[in-house]
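Below is one structure, written out as structure tokens; the observations come after it.
With one protein chain withheld, the remaining protein chains of the complex are depicted in position.
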Amino acid sequence: MNCSIEKNIIVENLNLYYGTKQALFNIDMEIPRNKVTALIGPSGCGKSTFLRSINRMNDLIPKCRIDGSITYCGENIYGQGMDVIDLRRKVGMVFQKPNPFPMSIFENVAYGLRCQGVKDKIELQKTVKKALVDAALYDEVKDRLKENALSLSGGQQQRLCIARAIALSPDVILMDEPTSALDPIATAKIEDLINELKKDYTIIIVTHNMQQALRISDFTAFFLMGELMEFDETSKIFSHPKHQKTEDYITGRFG
Amino acid sequence: MPDTLNYYQKNNSKKGLIIDRIAKNIFLSMAILSSSFIIIIAGIILVRGIIPFTTDNLGIGRVSLLRFLTGNTWLIGQTFASNLYSIGFIIASTLFITILSLLISFPVGVLTALFIAKVAPPSLAKILRTVVETLASIPSIVFGLFGAGVILKIVYDFSALIGYQSKGGNSILSVVIVLALMTIPTITTISEVAIRSVDQSIERGSLALGASKTQTNFKVVLSSAKSGIFTAAILGIGRSLGEATAVSLVAGGRRSGFSFDLLDTTSTLTTIMLEGLKETTGIDYDIRFSVGLVLMVVILLTNLLLNAVKRRVGVVNVKE
Partner (left out) sequence: MSKNKKRMIKDGILQGITYLSSTVSLITLLAIVLFVFGRGYKLLNFDLIVENFESQGYVADLFDDFIFCDCPATIDLSDDFYYSEKWGIALSDGTDLLGKNIIEIEYIHPDSPFKMVQDKGIGEEPIILRTDYDIIRIAFEDYPTALSRYGAKNMIDSLNANNSIREIEFRTKGGGVRGSILTTIYLIGMTLMIALPIGVGAAIYLNEYAPINRITKLMRSLIETLTGVPSIIYGLMGLAIFVPLTVNLTSATGGNLISGALTLAVILMPVIIRTTEESLKVVPDEYRQASLAVGANKTQTTFKVVLPSALPGILTATLLAIGRIIGESAALVFAIGTSIKDDVSLTGKSTTLAVHIWAMMTDEPANIELSATIAIIIIFIVVILNIIIKIISSRYLKQKMGASS
């Protein structure tokens, strides 16, 4: 796969249907590499659906149908011969509610690697440690790696989920409102982390929080009723939105 | 209760209040009666069960408690005028049989549950669920009959094949198979509920990490459901330990000697209780209560042990 190109996710004419109901309409978008792209819009506008279509998590929903294409590293992820498992390894995901597995902290981070068939203990330890360090969690948990992950606080759990994703050294990390279940301090930590992570990863984040989008993202996409209304650099979107609807939304007039 | 209700109740006639009080007391006495049965059962078994150890049993002599618990010979008392009752070898074979049957029924039951809950296409899952439910509702005596009519023959032929003359197939192996078949539906039903209640977000988390569906099922789903699965195992063990009539049809009855030979006859705590049924007094009558007492203690201890293990394994409620 040729991943050196500047825009590594190219969405072309994407339509998505749940049964007979269409949820996404003709999305065209080029997501830049090593930048944070925020997806904003009112509830039910399709931003989460769009996010999940990037790593094909929508496959799990029965009757979900997609046409158009998403090209990742030059390859259509909905094309024939696409290895979904491989795709999900390269495109990691962090969910709205922290969802650590009911196993030890170490095993949580090592999980993805083990599923890939990594058995070497030293390699596992090294990778887990690096992932925890990168997720800014290592110092807090280094003495209790064997403890159950569910004993962590909500914010720690969410950083663990981030560590779990980056342990697989993905290219892209999808985040579905990762801070909506967290308190302000934990949120701030995650936001700092995102700022650090964007050096190495392309991050796409769904958020309901305008301030958060403004704080952390480089690009912003505004979704409305399943359509992509506007996509541009965050500063432009927030200072000079092209659409009236965008302005109404970010100034809090609806949503 | 909201104040309004009290107001209306106060407004009720005096007669109504008296009726209410009487009704409440009747219901209360029924609840007390129902909850006292367990105490009555434990009490009566204890009182009768210690008679052989505390009296001289109409001249036969006191049964030694230590030898009762550790010895290896069971003699019918009044015929032999003996107080040589020992169930040490029976306790051992009972535990041995229970563990072996769990070794079969636990993995099979849990994997069946996983199959029904996660792997099978919906129509097949529905069929299998009905199969398991039907199997669970078949009374144990029918399993015993099936054991006597089919499994005994298979075990007998199998022993003959490896050059072993088994006593009509009556053996530890037959008991283990019958018990395993009986406990599989129990374990399946409870494990399936546990597996289905695993939070979907955890599964999605695993899939998003590039784990396959099968890896997710085996690594994440099963370990998330382990609390419920453990409960299933505990119930399965309870059922194996307590089963009497079905086991008695395939055990063969063993009166002496520790034996862990799979193809040799055996006795369990329950089958030995079913022997000497005709007695109405004397030591042969009382000693069954002693065995019952031991059975209850064994079940109690196993439950305590397993619950301790369950806590040690670090079972956490994943559903918050």
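Lettered A and B in written order, each chain numbered from 1.
Throughout what follows, a residue touches a chain if its C-beta (ideal position, glycine included) is under 8 Å from a C-beta of that chain, and two chains touch if they have at least 3 such contacts.
No experiment lies behind these values; they were computed from the predicted model shown.
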Practice problem: From the listed residues B:Gly71, B:Gly169, B:Pro185 or B:Gly228, report the one that touches the chain absent from this view. | Solution: B:Pro185
Quiz prompt | Full-complex contact with the absent chain, from B:Ser35, B:Ser123, B:Gln165 or B:Gln200 | solution = B:Ser35
Quiz item: From the list B:Val119, B:Ala160 or B:Val309, which touches the chain that is not on show?
Solution: B:Val119
Quiz prompt | Residues in chain A touching the chain absent from view | solution = 83, 85-86, 116-117
Exercise. Using the touch rule from the top, list residues of chain B that touch the missing partner.
Key: 2, 4-5, 8-9, 11-13, 16-17, 19-20, 23-24, 26-28, 30-41, 44-45, 48, 107-109, 111-112, 114-116, 119-120, 128, 131-135, 137-146, 148-150, 181, 184-185, 188, 212-215, 217-218, 238, 241-245, 248-249, 270, 273-274, 277, 280, 288-289, 292, 295-296, 299, 303
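Quick note on the criterion: only the chains that are shown with their structure count from here on.
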Exercise. Quick one: report the Å distance separating chain A from chain B, using the average Cα coordinate of each chain.
Key: 49
Exercise. Show which residues of chain B lie in contact with chain A when the two form their complex.
Key: 199, 201-202, 204-212, 215, 219-220, 223-224, 226, 314, 316, 318
Quiz item: Within the complex, which stretch of chain A touches chain B?
Solution: 55, 57, 60, 85-89, 92-93, 95, 97, 99-103, 111-112, 114-116, 148, 150-151, 161, 164-165, 168
